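Of the protein chains in this complex, all but one are displayed in their positions.
Here is subunit A:
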Amino acid sequence: MRKLIIVCLLSIGACKQNSPAESETIVAEEVIWEAPAVDLSQVDFSQIPFKNLSEYGFFLGQMKKMIPAEGVLLYEPSSSLFTDYAHKSRFIWMPKGNPAQLLDDVEGSMDFPDKTILIKNFFYPADFNRPSENRRILETRLLIRRNGTWDAFPYVWKDDQTDAIYKVVGAEIPVKWTDEAGNEQVINYIVPNKNQCKNCHNKQETMVPIGVKAKYLNHAITFAEGEKNQLLKWQEAGYLSGPTDIALLPSMVDYRDENHSLELRAMAYLDINCGHCHRAEGPASTSGLFLTYEEKDPLRLGINKAPVAAGTGAGSFKYDIVPGHSDQSILTYRMSTNKVGAAMPEIGRVTVHEEGVKLIKAWIDGMK
């Protein structure tokens, strides 16, 4: 069965790579299949990765509805990484009685116990104006901590949406949707291969989570019982040590929230989209360009900074950021191109994030 899927995907990729529009209509008959209940606390972690996502027991009933099992807790970072307009949902599961510890750093990093599982689903609603209907789930990425280290396990959803299958080599999936403005969009979505996870989830060559830091979680979201700050919710659930005064913990804004200053919104966007690599401990440290929310040094932020190894990514421009001139800045050039080798970020970017480009352009154009 697995072979068959692979062959199928490869043949789609091989034949239709220039015209995804012809192939995106492959949607199998809906199959009603309910995952058998699994007690997550009884899972044998040494047997991970399982072949099927359903074997973990994250979701109850029909998998595609993503109804979390007990202890599987929804979370949302304040700003989200752009991945070709995919919608995302994130959950965390932790073993009982062993909360994460808040670390004393500027980002509010957390030290998680073994058996922590982070679950991130990528899906496209057929109509972005009706985001909860007709969702096509493409992949679920797991980050699981065992023996003190994190490991990444990618699962690709079956066309019939009953389950997802462990797949390390990546995939290419044609997908279409209608965007908020009513326009049809068609792309070849790229599922990264397993080792590409570390292109982003990388701190000094060790696999690390990105979104589960206080600065991203220190805001309220809607739970079944109502709105609540996520850090408080985690403490209640026994997932985070405490209590702590959350007002003293770092927090980052939602870059989409226009109530905040352009500066903060731009820095939040750059942080979540670029800062995982572009930081002193990240793979893009080679560039000397550091784009975390906390960075204040103009040269490190790229202001009048010549590139190092940008190659074709430099376009016809001299500096990463030319204050007042987004049209002459390498940063916005690389955000605005889809050319592999020049496009930034390097992964999850077969399309340009128009709204993100607009935000960063406005920020650069307002600089003096």
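Definition applied: a contact is a pair of C-beta atoms (placed from the backbone, for glycine too) under 8 Å apart; a residue touches a chain by one contact, two chains touch by 3 or more; residues count from 1.
Everything below uses one rule, namely that contacts and distances are computed from a predicted model.
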| task | Determine which name in "Right handed beta helix domain-containing protein", "Sigma-70 family RNA polymerase sigma factor", "Polyamine ABC transporter permease" or "Cyclic nucleotide-binding domain-containing protein" the UniProt entry assigns to the undisplayed chain of the complex. | result | "Right handed beta helix domain-containing protein"
| field | Touch criterion as defined above, residue of A:Val186, A:Leu264 or A:Ile347 at the omitted chain | value | A:Ile347
| query | Which of A:Thr116, A:Thr140, A:Gln161 or A:Asn188 touches the chain that is not shown? | reply | A:Asn188
| note | Given A:Tyr75, A:Phe91, A:Tyr216 or A:Phe317, the residue that touches the chain left out of view is A:Phe317
| task | Name, in rising order, the residues on subunit A that touch the hidden chain in the full complex. | result | 6-7, 10, 13-14, 17, 168-170, 172, 188, 190, 192-196, 198-199, 204-206, 280, 283, 285-288, 299-300, 304-320, 330, 339-342, 346-350
